[in-house]
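Please read the structure below before turning to the comments.
For this depiction, one protein chain was excluded, whereas all remaining protein chains were kept in their positions.
For clarity, chains are labelled A, B and C in written order, and residue numbers in each chain start from 1.
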Amino acid sequence: MPAKLKTAILGATGYSGCELTRLLLRHPRVGKPLLLRRQSDSDAPIDLAEVFPSLSGNGGYPLQPFSWSTLHAEGVDLLFLATPHETSRALVPEAAARGLRVVDLSGAWRLKQAKHRAVYGFHDNGSHSSELADKVIYGLPELNGSAISSATLVANPGCYATSVILALAPLLLAGVVDRNRGIVSDSKSGVSGAGKEANSRTHFVSVANNFSVYSVFGHRHVGEILEQLNLDSCELIFTPHLLPIPRGILSTIYVHLSKSMTGAEVETCFRDFYGNRPWVRIFPPSRLPQIQFALLTNYCDIGFCVADDGRRLVLVSCLDNLLKGAAGQAVQNMNLMCGWNEREGLN
Amino acid sequence: MPAKLKTAILGATGYSGCELTRLLLRHPRVGKPLLLRRQSDSDAPIDLAEVFPSLSGNGGYPLQPFSWSTLHAEGVDLLFLATPHETSRALVPEAAARGLRVVDLSGAWRLKQAKHRAVYGFHDNGSHSSELADKVIYGLPELNGSAISSATLVANPGCYATSVILALAPLLLAGVVDRNRGIVSDSKSGVSGAGKEANSRTHFVSVANNFSVYSVFGHRHVGEILEQLNLDSCELIFTPHLLPIPRGILSTIYVHLSKSMTGAEVETCFRDFYGNRPWVRIFPPSRLPQIQFALLTNYCDIGFCVADDGRRLVLVSCLDNLLKGAAGQAVQNMNLMCGWNEREGLN
Amino acid sequence: MPAKLKTAILGATGYSGCELTRLLLRHPRVGKPLLLRRQSDSDAPIDLAEVFPSLSGNGGYPLQPFSWSTLHAEGVDLLFLATPHETSRALVPEAAARGLRVVDLSGAWRLKQAKHRAVYGFHDNGSHSSELADKVIYGLPELNGSAISSATLVANPGCYATSVILALAPLLLAGVVDRNRGIVSDSKSGVSGAGKEANSRTHFVSVANNFSVYSVFGHRHVGEILEQLNLDSCELIFTPHLLPIPRGILSTIYVHLSKSMTGAEVETCFRDFYGNRPWVRIFPPSRLPQIQFALLTNYCDIGFCVADDGRRLVLVSCLDNLLKGAAGQAVQNMNLMCGWNEREGLN
Partner (left out) sequence: MPAKLKTAILGATGYSGCELTRLLLRHPRVGKPLLLRRQSDSDAPIDLAEVFPSLSGNGGYPLQPFSWSTLHAEGVDLLFLATPHETSRALVPEAAARGLRVVDLSGAWRLKQAKHRAVYGFHDNGSHSSELADKVIYGLPELNGSAISSATLVANPGCYATSVILALAPLLLAGVVDRNRGIVSDSKSGVSGAGKEANSRTHFVSVANNFSVYSVFGHRHVGEILEQLNLDSCELIFTPHLLPIPRGILSTIYVHLSKSMTGAEVETCFRDFYGNRPWVRIFPPSRLPQIQFALLTNYCDIGFCVADDGRRLVLVSCLDNLLKGAAGQAVQNMNLMCGWNEREGLN
């Protein structure tokens, strides 16, 4: 049996980082991950089970302060960053210089075009358009699988973006979408998508019995979707909503077809595209996924209904924002980067 | 002080019927309503507080078996039907013949066109296209106020339909919508909209932590929306979703404008239309309503965002499906039919 | 018609303060309340509808900075304090000196015994055991109604305490409880009981799908219960729990009877005690209240089951923590202080 891969996670105390820890602990080809916390957190927890007590009882999960020398001493091969955008922005160049492989779960390195990056406050100076940014691969395995296989730096996609891109890519690449009519993605997410920060928007009393819209015409994930799908910004409206549930995303996507199609033809288009990919489930025409079906799995579920006229299509795409939308996809990317089966450690 | 109006409710044991009972009990111009149950229910409860224990403690709410002679003996002036479509279909002709005023909360009499009525299983024979159907007014006070004022038979609108029609009517009537581009209404409702029937879809474990789409391209309320807004069926996609909350509706509506408009111009369009109506609240540009804001009120809240290009518009419309979407609107209709202030009994 | 009472609320932006505002706005004998904010809040909202948008649409609810001169200029008769304990502690002496009537919703003035007050950090110096503290009446109308009627300073009870005291008082005063065996109150509350502060405990993801115990053997409300019921601290265990719902309290209370009793006898004991009080509902033997029955009402619902041996009793007591547990009870106290019917403004 080959030696197990040595990994580290910076940011394990967040929702995605914790989920990633759980996945790596069960992964048959990966050793127990090194859990790191940012040095600035002086009163940080010293064991992950303090933050997520459900982890206790299996020995400890000590959190060590981050340093490059620790990574080196522990022989870490692959570093997962489950950190704020700014932190990822700052750390990746050094990691690359040291020859570490990186999967970054933040939005810091996902965007190729400066106009999209601006939304993260990264106002480009000359340095950005560097060799480094070009080397970062957008880690959506179903689209960029072969590039990921040879990548050393992977930008893990946004949760909303994953749900929208996977539903639209087969149709757009098949050229059957009437882009002039515009695409609408009405997307809904559970609260963990907003992170662990306690504020008036995430207070239980504000969320329970409620439902709301936010960031209309201005969500950070729009740039990823446009870039990956080669859409112009006027061709897509993306509207996120906050669901009163802890996790899960459902995107309802409205598309005009450029020619009349039957349900069977649409299904064929999807199956031709995803046929051999393990983590996308295509539903037969008019059977639609629900958030519960995808929860606690790494699947992106895609279903659709075609109108009687054969020209209008409603797509429904569901996933677990902490798995296929974050930590699960990060493991899937690691699997590809290491030449393993995409399913490994995710069943 | 004038004598109080004598009302009766058939179907008070449903969610809308119970809410209507509460409203009428507090209405300053209405006596204690006569609560009726269908005679077929042999093991029916004999007091409404058995079904809704929160009502107990204020004296009894006896449920009497329905009969025309009871209505006559009690001197009932206005009959509310919170009944299945079939029951309303059967009872309204006799009620009309007896000179009773009726507000029907079911879908039985809302639709004018046979092709839309078919969705309720009402396959027209000659008798339908009668004088009677023509006399029934669609009870959306903000659109049909003057007709309702002189009506004796009012069909109370569907909950989803109310949220969509009120958001779109001002723009469509102002002629600023590009209908060729198509309108999308992505609508979400709490579980009480599905009624009290216990089944696998309304089981707590099926709904909690979940979110789902249903009746794509085929919901019963579409006909109402098309008829009231004079839209062709190919001009609107309406997609209902089930929220894991007990009550409330939020519709996110996507519209292309036929000319570029500013937020201020859109707001003016709405304020010109609704300026003096008490139960619609218009939000300023880019401030959006949430379901919680409208819960337990009779308001329909409407907000919107305009894209940078001034041509694409996202509308958000919220209401409480049991109030402005059902019982509250029924009281509002009663107020108009009786010549009272629309606000009466609804604050 | 007599002039309406002039009231002010300090702390209307909290959950209880907002609920109190709603109640006073509908109260037939009270004018529109003066809404005050503490002067320290420099970036405080200037209208209550900013904090609770559901209030908008009925004209404004301006929040003015608190000052004694404003109270005087506006001719305020009765001041409601929905403030932190420390604030109430500081303001009441001046209010009393100025002849204002006060209903304080905080815990600052509820406790008579120094050992109980210590839990609020009020370490008594000579000044506390003053004439003033003796003048403050514990505002539980069903126990202290006549004292409240002539009071000028009323300490509104805690939400948990109300649910426990009302369930136990009739039995304890009838002398049928075996105190030596000990009383257990296992109490459960919705999240609004913890206030509006956003922290990790009130984050939606921490509360949803969860249930937890807190403050075992050490909750602040224990002192109130002991004092009002004349219990020794070893005679009662009170254990609060956090329910994943926004509002409502249910207390399950375990009592040993000092003699064998039937369900009918227990019911008689309760009916004799509460017979003529409007805001307590007694359920017949073995029919138990649920939180939903009492939500959005000012009722405290009490039910019970007697064991076969006639010696063990399970009591269930439910109320809405923001109404009978806070703002509703405050209005009920105001009604008594003003000589009005207890029901006034609360139906």
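Details
We take it that a contact is a pair of C-beta atoms (placed from the backbone, for glycine too) under 8 Å apart; a residue touches a chain by one contact, two chains touch by 3 or more.
Quantities reported herein were computed from a predicted structural model and do not represent experimental measurements.
Note on the undisplayed chain: of the listed residues C:113, C:210 or C:262, the one touching it is C:210. Checked against the full complex, the one of C:188, C:221, C:281 or C:324 touching the unshown chain is C:188.
The chain omitted from view is touched by exactly one of C:30, C:63, C:82 or C:316, namely C:316.
Contact with the undisplayed chain is limited, among B:202, B:215 or B:233, to B:202. Considering the complete assembly, chain A touches the hidden chain via residues 26, 53-54, 56-58, 209, 281, 289-290, 292-297, 299, 347.
The set of chain C residues touching the chain not shown comprises 181-182, 184, 186, 188, 206, 208-214, 216-217, 234, 237, 239, 241, 243-248, 250, 252, 254, 256, 286, 288, 290-292, 295, 305, 307-309, 312, 314, 316. In the full complex, chain B touches the hidden chain at residues 15, 191-192, 196, 198-200, 202-209, 244-246.
Just so we're on the same page, only the chains that are shown with their structure count from here on.
Distance from the centre of chain C peaks at A, each centre being the average of the chain's Cα atoms. Chain A and chain C have Cα centroids lying 47 Å from one another. One finds 37 Å separating the Cα centroids of chain B and chain C.
The set of chain B residues that touch two or more partner chains comprises 209, 290, 292, 295.
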